[in-house]
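A single protein chain has been omitted from the complex, and every remaining protein chain is retained in its original position.
We just call them A, B and C in the order they show up, numbering each chain from 1.
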Amino acid sequence: VTSTLAPLDPAKTTTVTTLRVRFAETDLMGIAHHASYLVYFEAARVEWLRRRGVTYADWAHKGIHVAVVEVNVRYKAPARFDDLLAIETALAELRAVSMRFVYVIRRGDTIVAEGMTRLGCIDDEQKLVHITDAMREVLVAGEQTGTPTASP
Amino acid sequence: VTSTLAPLDPAKTTTVTTLRVRFAETDLMGIAHHASYLVYFEAARVEWLRRRGVTYADWAHKGIHVAVVEVNVRYKAPARFDDLLAIETALAELRAVSMRFVYVIRRGDTIVAEGMTRLGCIDDEQKLVHITDAMREVLVAGEQTGTPTASP
Amino acid sequence: VTSTLAPLDPAKTTTVTTLRVRFAETDLMGIAHHASYLVYFEAARVEWLRRRGVTYADWAHKGIHVAVVEVNVRYKAPARFDDLLAIETALAELRAVSMRFVYVIRRGDTIVAEGMTRLGCIDDEQKLVHITDAMREVLVAGEQTGTPTASP
Partner (left out) sequence: VTSTLAPLDPAKTTTVTTLRVRFAETDLMGIAHHASYLVYFEAARVEWLRRRGVTYADWAHKGIHVAVVEVNVRYKAPARFDDLLAIETALAELRAVSMRFVYVIRRGDTIVAEGMTRLGCIDDEQKLVHITDAMREVLVAGEQTGTPTASP
């Protein structure tokens, strides 16, 4: 099972969003707890889709769900309470039933973390289903013009 | 709308469970984050029900859901990573469509926090529904014999 | 122990911030988990201070910490994934060693939740300390002009 698509264009499949580290997300070492980064990736992915005119709810209503099947995070520098983080999210791979996003989290010029999440498309019965052509078009089309460039 | 039940018997409506403060639950002040206590109350409430032979799943399958409608917590002393906490959970009020649980969290003899949660019974359409006689019987009956006294 | 201050001016002590419900904050009932609201209150409080030129870090560096000593939340309507919530935060009481914030969370015209948090000022040894005149001035002064009116 491989993608039949042409190579992805990073200029179109990359989006940068921002968020602040919340107090509740820190731990006793005074830094953002390492599990928080998966929540940051997820929030960034939701914004990535919104910039392309899609909400998770749209897909869910059509019976299409996107489940996380693998994650990886490499922690490079601690993020602290109230840090303003920029999350660069890119669709890196688009296959028959799954896709892979990669992420770089930065605070200014400092790389805080890098990671990836692989997601599988499933139906209401949690069976893997093909990513439809309509979904693919949206995923490779790039940000819509007129989309706000700031979070939340 | 008031309860038609006789007064509740604390000896029957009280259960003590234990849990440890997780690293992820601490914040940069080195203590369990204050929102974690609502999660502790909830975990204790689930165990309270289990000791009476009920799982949330049982009720959910019958279309009965229990929604939190109010919470209150008074923080008395900080809880730290790896602290073993004892949570005393008591059903304090049982009305037509709602119930109130009260909690005391202790580390040894120290009271760490006190709180209460009020819960309303709702159906699948999120409408308030009466607590059935069958539910009431379970709620006032006390722990079943042979129930393990340790968590989880 | 009571405040010697004149009554608080709601026009000055109220700030509205916004945030989106994250996927990770939902629970199996499909709504924002009730513990998430304390995290929302906290994030709103941090922004409330920022609009007045203060960061928690500023105070922490001076050895002043603000600890949550009591919380209350009344849940009025469920908040769902991706809902854009407006959080109205107001300083409602300012006493010798503590202060009380009240919150209203709305989605459009719907009130989602109301709540309050009481905070005590403590030093590095976790002893209650008086709120200084310099802190009071900031707390009652109102938003600084030129402060951005949007979150994150």
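As a convention for this text, a contact is a pair of C-beta atoms (placed from the backbone, for glycine too) under 8 Å apart; a residue touches a chain by one contact, two chains touch by 3 or more.
Note that the structure is a prediction, hence the values are computed from the model and not measured.
**Q** Among the chains present in the display, which ones are touched by the chain that isn't there?
**A** The chain that is not shown touches these displayed chains: A, B, C.
**Q** Of the residues A:Ala35, A:Leu84 or A:Ile111, which one touches the chain left out of the display?
**A** That would be A:Ala35, which touches the missing chain.
**Q** Tell me which of B:Asp82, B:Asp123 or B:Glu137 is the one touching the absent chain.
**A** Checking the options B:Asp82, B:Asp123 or B:Glu137, the one contacting the hidden chain is B:Asp82.
**Q** Using the touch definition up top, pick the residue from B:Ala43, B:Ile111 or B:Leu128 that touches the left-out chain.
**A** B:Ala43
**Q** On chain A, what residues meet the omitted chain?
**A** Contact residues on chain A toward the absent chain are 29, 34-36, 38-39, 42, 65, 67-75, 78, 126.
**Q** Considering the entire assembly, which residues of chain C contact the chain that has been omitted?
**A** Residues in contact with the chain left out: 23-24, 26-31, 33, 35, 80-81.
**Q** For chain B, which residues lie in contact with the unshown chain of the complex?
**A** Touching the missing chain: residues 18-20, 22-24, 38-39, 42-43, 46, 55-57, 81-82, 84, 150-152.
Quick note on the criterion: only the chains that are shown with their structure count from here on.
**Q** Looking at which chains touch, is this a line, ring, star, complete or other?
**A** Its topology is that of a complete graph.
**Q** Identify the chain whose mean C-alpha position lies nearest to the mean of all protein C-alpha atoms shown.
**A** C
**Q** For the two copies chain B and chain C, what is the rotation angle that overlays their Cα atoms, in steps of 5 degrees?
**A** 180
**Q** If you average the Cα atoms of chain A and of chain B to get two centres, how far apart are those centres in Å?
**A** The separation of the two C-alpha centroids amounts to 36 Å.
**Q** Just curious, how far off is chain C from chain A if you go by their C-alpha centres, in Å?
**A** 29
**Q** If you look at chain C, which of its residues touch at least two other chains?
**A** Correct list: 38-39, 42.
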